[in-house]
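Excluded from the complex is one protein chain; the other protein chains are retained at their positions.
Labels A, B and C are assigned to the chains in the order they are written; within every chain, residues are numbered from 1.
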Amino acid sequence: MPPLDRPSRRPIIGVMGPGAATPELLGLAEELGRLIARAGWITLSGGRDAGVMAAVNRGAKSAGGLTVGILPNGDCRGVSAHVDIPIITAMGSARNNINVLSSDVVIACGMGRGVAAEVALALKAEKKVILLACPAAAQTFFRELGGDLVSVADAPAEAVALCAAAVKNFK
Amino acid sequence: MPPLDRPSRRPIIGVMGPGAATPELLGLAEELGRLIARAGWITLSGGRDAGVMAAVNRGAKSAGGLTVGILPNGDCRGVSAHVDIPIITAMGSARNNINVLSSDVVIACGMGRGVAAEVALALKAEKKVILLACPAAAQTFFRELGGDLVSVADAPAEAVALCAAAVKNFK
Amino acid sequence: MPPLDRPSRRPIIGVMGPGAATPELLGLAEELGRLIARAGWITLSGGRDAGVMAAVNRGAKSAGGLTVGILPNGDCRGVSAHVDIPIITAMGSARNNINVLSSDVVIACGMGRGVAAEVALALKAEKKVILLACPAAAQTFFRELGGDLVSVADAPAEAVALCAAAVKNFK
Partner (left out) sequence: MPPLDRPSRRPIIGVMGPGAATPELLGLAEELGRLIARAGWITLSGGRDAGVMAAVNRGAKSAGGLTVGILPNGDCRGVSAHVDIPIITAMGSARNNINVLSSDVVIACGMGRGVAAEVALALKAEKKVILLACPAAAQTFFRELGGDLVSVADAPAEAVALCAAAVKNFK
């Protein structure tokens, strides 16, 4: 996305993560949401009331952020209560492409089949991707696939610092 | 959409209109955007920097509203400068279905080929549709197709009053 | 679609019609399928085992034709048994745009909300559309919307003759 065309738009950070997650991963996602909101950015996710999606939106709203959810279903059923703007696609996993195209930076928070598709689609669209709490095999594969587009973060704060570098031209 | 599940969400009003429009229609669209924003609702449109889409977003922002644009292209090129949240679909006119599914009420402001598809898709999804500044043949056809789902408004204020009735259960 | 690029491809005729239909309309759809198959063309439809979709595919197969169905669901459930090639989109009514973009000519056989969306999307894509067994209000509206792109046929044979004229450059 050419930032100079729309200098005043707030950056949109896409957080992709599995619908089923460990308590530890949920904690990371919630912290990520808080930090994204505090940075003044918009949080975009898959929008479902499950796993990383629910946690990142809860975190973002706890810090006064704005949240967008791109839903796979054809109505609002199953949307996280912490999504301000539910986008209803009715297109299942094909909506994963919208998730990443609409994000200025993509953070994978944990790994799963849907998340893997989102990382690959983000790289196809030449988006910056940050891997947080992803297994070694995912890191190796996506670094090979995406080269310099892929970074690995060890904690939410590091992921957000990488986002800040990526969107600094928005300011 | 079942409003009781998410009582605190702000209603999303979808305004669909042609990319090429007369000055009179642009005036109606801009007024519509202002009134939607003043009602405290979110404005959703096709997001392009053209015709009714540009005008309704300009009106909404002039009254401090929040604007969402569902873009047909694969990047931010051509997005209206008055869209706060551009959703990048890369799916051309198939995004018209997302436009209407994501709207609690759909207003057709003027008529065209894309707008006609949006009205038909909205009716398919059992959404309330308000026709503003639509030709007689469109009114006749869509009333026959949609029955009680379709209303005709003579001015932006009447369209917004019809919206208010449709979303009153949100409050 | 530029026919000269692919001179040997067989024309694809899209037949769009409601999932709920009268016996008379089903008879027209079945005859349409037979005539399309006899002309050597491929029949494309929404693919469901219902109404006009089921009838046109049955007709096409009874005359040895090849049938493609573009399904709204995420798996093969509900596909017409007379579809040779089910395309599984999992994108609901957004697949209507694929239906018309993949068709060299679009025939609306009867009218309904989904069909109306397909006719409008076909016109948006500058496709030839033939209206068969459509109510007067639909004829008036779509002729106004589509101009020379829209023809009205009184019987399946006339619809097929109009198709033949439209795809003659394929031969």
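The rule is short, and it goes like this: a contact is a pair of C-beta atoms (placed from the backbone, for glycine too) under 8 Å apart; a residue touches a chain by one contact, two chains touch by 3 or more.
Predicted model, so just to flag it, every value in this text is computed and none were measured.
Chemist: What are the shown chains that the omitted chain is in contact with?
Modeler: Output: missing chain touches A, B, C.
Chemist: Looking at the whole complex, which of A:Met53, A:Cys109 or A:Ala125 touches the chain that is not displayed?
Modeler: In the full complex, the listed residue that touches the missing chain is A:Ala125.
Chemist: For the chain not shown, which residue from A:Val68, A:Met91, A:Ile107 or A:Val160 touches it across the whole complex?
Modeler: Only one listed residue reaches the unshown chain, and that is A:Met91.
Chemist: Which residue from A:Gly33, A:Gly47 or A:Gly146 sits in contact with the chain not drawn here?
Modeler: Looking across A:Gly33, A:Gly47 or A:Gly146, the contact with the absent chain belongs to A:Gly146.
Chemist: Could you please point out the chain C residues that touch the chain left off the display?
Modeler: Touch with the absent chain occurs at residues 1-2, 5-6, 9-10, 12, 42, 68, 70, 74-77, 79, 81, 84-91, 97-98, 101-102, 125.
Chemist: Under the stated touch rule, tell me which residues of chain A contact the chain that is not displayed.
Modeler: 91-98, 111-114, 116-117, 120-121, 123-125, 135, 137-138, 140-141, 144-146
Chemist: Touching the absent chain: which residues on chain B qualify?
Modeler: The list for chain B reads 74, 89-94.
Basically, only the chains that are shown with their structure count from here on.
Chemist: Need the central chain here, defined by C-alpha centroid distance to the all-chain C-alpha centroid.
Modeler: Answer for the innermost chain: B.
Chemist: Given that chain B and chain C are copies and touch, would you call their interface same or different according to whether over half of its residue numbers are shared?
Modeler: Same residues, largely: of all residue numbers at this interface, over half are found in both copies.
Chemist: Just the number, please: Cα centre separation of chain A and chain C in whole Å.
Modeler: The answer is 40 Å.
Chemist: In chain B, what residues contact two or more other chains?
Modeler: Residues 91, 97-98, 125 of chain B each touch two or more of the other chains.
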